[in-house]
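The structure appears right after this line, and notes come after that.
A single protein chain has been omitted; all remaining protein chains appear in their positions.
And now, chain A:
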Amino acid sequence: MNTDVSFSTPNLVEEADDALACRNSDGGYRMIDYYVENRREEPFTLVEPPNRKTLTRTESIASLKKSRTSLEQVQTKIGEQIHQEPNRLNAILASDRDRYGFRKANHYVKLEDYNGWWIEYAPYLARRKKKWAKLMAKNGLLVTKNGSPTRFPPRSEELRRYVRKGIPAEWRGNAWFFFARGHDKLKDNKGVYDKLVEETMDMINENTEAIEKDLHRTFPENVHFNNITQQGTDQESALLQTLRRVLKCFSKYKPTIGYCQSLNFIAGLLLIFLDEERAFWMLVIITERYLPGIHEFNLEGVNVHQGVLMLCLRQYLPNVWSLMHETSHSNNNSFLYELPTLSFCTTSWFMSIFVGVMPIETTLRVWDCLFYEDSKAIFQVSLAIFKILEPQMLELGSIRSDDDGILSAELFQLIQNSPKRLLNANVLMQECFRFSSFSKLSQEEVQNCKKYVVESRTRYNELIKRRSAVGMDEQERRELMKSAVLPENKQIGLKSMNWNGRLNNRMRRIQQRIR
């Protein structure tokens, strides 16, 4: 063993060993607590990334100015591309790129499939654009030929329908910002972003190290994110430099989140549609209001949202649910603590808000709805995906890889890969909001479910802590889970929703069938 190697963080081994010890005696939740409690305050030394010159402060500021100017140029260019007149949308057919600079074809979507779909989708976009223009005019909002409106009509049934059918791409950034009440956020925080940029300019810590690891892995196939090769050397694109700033500022502004993988994708997509400062505030709004807890250190928010999705599946797609839940979970709600294996596939649906999960045009349609309708849209989209896959799932459902009730490999692949081929966003949206039992799912129901899941999980974790999971066998653990289950008819629970009366009856029937 070569003992000469010096590690940059010599205490890491001991530290993490302690953390492991915590975890072992405590059922798996303490390690993260340990890191949160002990790591944040400590200075974090790290290996200087290779080939990166350390800039002086003046150089940094100069390069910042330069990169902001070039960002404006890039965004004008993107704007122009997105903004192509509907009758010129055919230009996309000839290109290997879409309007946003992404490659049209990939492992899942063939070029001819994309073009076949685009031939129908482009005229649809043109039609929708005209309708939007009329709606704006009706509301006395002027739209200049090449400009994008910054104000949109007040909320209404009609507007919601329009949003569900897709916001014109060239208006998207402004519309998202408007619907998410970004202006208020910006007004309350004048100058904050610029100050953050200043403060984080020379910041190096574990977050910035993690950001550097992911920066060049964000949309590497997109022309705007690609490194520019000039005279044989790679130069970082303006958008990548901006993305670094936004993520660094965010990690400083939200220390309970810092940098979490998947934020790079969210921020990256925002930057295609919004300028730097507004993209930053949208990222803040998303993590505060739309997806609270999802990106926090212990990722507990992911588990909570997954729990809500499971409750929704059980309610609205009982056939799918009967494939999903492991047999041992059939009698109570213990799937809320020990999530079904299905949740392996759906983690990224919440964390990246479908970026990389579905084709980009489809993802953008989901984002339109998210910012107008709140997080319930994510659950409706998830349910719609499962509903679309239901026939294939049921076909595969009879094949179980083994009898401990774990889903077969084929099912996992279906759930993971099929959404990547979902080019036709209209089909998905219609499943979400028109044809399905869950089309009327309200934000209030989702909030109630969330509350129920949070309380149940907290209760379970407390019980586990008190009893100490050491030496507990499988049987005991199951008993503990059962005793942690909150009755659903508690006021905050699901019973308060009228659909849950139906849910309970239906569940009882399903359970009887299983038994």
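What we mean here is this: a contact is a pair of C-beta atoms (placed from the backbone, for glycine too) under 8 Å apart; a residue touches a chain by one contact, two chains touch by 3 or more; residues count from 1.
Just so we're on the same page, contacts and distances are computed from a predicted model.
**Q** Just go with whichever of "F-actin-capping protein subunit alpha", "Large ribosomal subunit protein mL46", "NEDD8 activating enzyme" or "Vacuolar protein sorting-associated protein 21" UniProt uses as the name of the absent chain.
**A** Listed in its UniProt record, the absent chain's protein name reads "Vacuolar protein sorting-associated protein 21".
**Q** From the list A:Val74, A:Val223, A:Ile285 or A:Cys345, pick the residue that touches the absent chain.
**A** Only one listed residue reaches the unshown chain, and that is A:Cys345.
**Q** Looking at A:Gln73, A:Gln235, A:Gln413 or A:Ser437, which residue reaches the missing chain?
**A** Missing-chain contact among the listed residues: A:Gln413.
**Q** Need a quick check: the contact residues on chain A for the chain that isn't drawn.
**A** Chain A touches the missing chain through residues 1-2, 5, 7-9, 12-13, 16-17, 20, 24, 28-29, 31-32, 35, 46-47, 210, 213-214, 216-220, 260-262, 264-265, 297-299, 302, 339, 341, 344-348, 351-352, 356, 401-404, 406, 409, 412-413, 416, 473-474.
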